[in-house]
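Worksheet: one structure, shown below.
Note that this complex is displayed minus one protein chain, with the remaining chains in position.
Here is chain A:
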């Protein structure tokens, strides 16, 4: 049950939402003009998108929230400067935004607090990606630089002061604007692939912090998607085809496209602007002509096509359908909205506030709950948690020791049983061996007799 979500840079197109399996269109969320990498699904709870400025004179951009059930914008935040790329970690606790001046902003979603803002690049940030476990943030910039930030270092004051630089690695191999970044699985030893307008994609190692492979494409690559097994990655280019580049093996250089490029998917008449890979082994591409195409990457055929807008599609997300979001709620938004009420967190702050000033009247991160759980209690003040903690500290100790004793007893029993079992096994084995030997002797004897 996956949903395909796509947005365009044209305001009247809105955010399209389709069921990937059935192809049925769901709600269309209105008035969204997102820049590339400007759409994020925050913890599968709601959609967030940064907005292109309507007039170039407007000094500030905005970030909008839509809840699943309503097509209208519910929350509007006005950050201090125009934000283009945004990203949320997989749990939806943080939103990171990249500014035009090269700053990166980090918000806590539940409270809307701006936790940190730091100068990351010389020029505008063009894309932001969280690693799978949410411990690294990778940013690409207009100046061709890819930087990796360990959130631990960024947030720890003393750590950041001690080191000469905040970032973990800085890759300066690209000469032009970074267009897309993807990161694979594998925690600290993940591979990172970055695409740039200089017609190359580069594969980096997060662990070693160095270039592993440089692949030159026939045209500018605007989007990349990683195969889940990380054998290949797909690169959507401006000439309209999606190239398949090898990630592991040494590929024969006889390919007509260039070194390491093993094939291509092609149908687009116009440039490919965004790519996504769904868990159902489908590759989804958005094009400049406003179409979203779903490919079967094995047969290289188009499975489905959706029409989003006249303008270019520039963001595609594939998310798991939130369980409480059944079709009924789509068809009848009024009832659902009445049932859930407005559940969205407050807007994002403009400036960094000092840490302790207004902590009490802000919310805290919700304890992880199921998506379909009733969310009445989602907004708990941090006093409640303090009380919880105290209670646990006082009462928890005796209960815990009892539990420990129980556990040990149980284990002891289990071990004794095990010993018995082993003994029996040994005896069996012994007997078997002795029998074998005796039999062997007899056979030998008979043989000798025969001779």
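Just so it is clear, contacts are C-beta pairs under 8 Å (C-beta built on N, C-alpha and C of every residue); 3 or more make two chains touch, one makes a residue touch a chain; residues count from 1.
The rule we apply is simple: contacts and distances are computed from a predicted model.
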- Query: Per UniProt, what's the omitted chain called: "Dolichol-phosphate mannosyltransferase subunit 1", "Signal peptidase complex subunit 1", "DNA primase large subunit" or "Ipi1 N domain-containing protein"?
  - Reply: "Ipi1 N domain-containing protein"
- Touch criterion as defined above, residue of A:30, A:91 or A:123 at the omitted chain: A:123
- Item | Candidate in contact with the missing chain, chosen from A:74, A:180 or A:288 | A:288
- Query: Pick from A:145, A:276 or A:316: which residue touches the chain that isn't shown?
  - Reply: A:145
- Message: In the whole complex, not just what's shown, which of A:203, A:265, A:291 or A:313 touches the removed chain?
- Response: A:203
- Query: Which is it among A:8, A:111 or A:191 that touches the chain not included here?
  - Reply: A:191
- Residues in chain A touching the chain absent from view: 101-102, 119, 122-123, 142-145, 164-165, 167, 170, 175-177, 191, 197-199, 203, 210-214, 219-220, 238, 247-250, 259, 271, 288
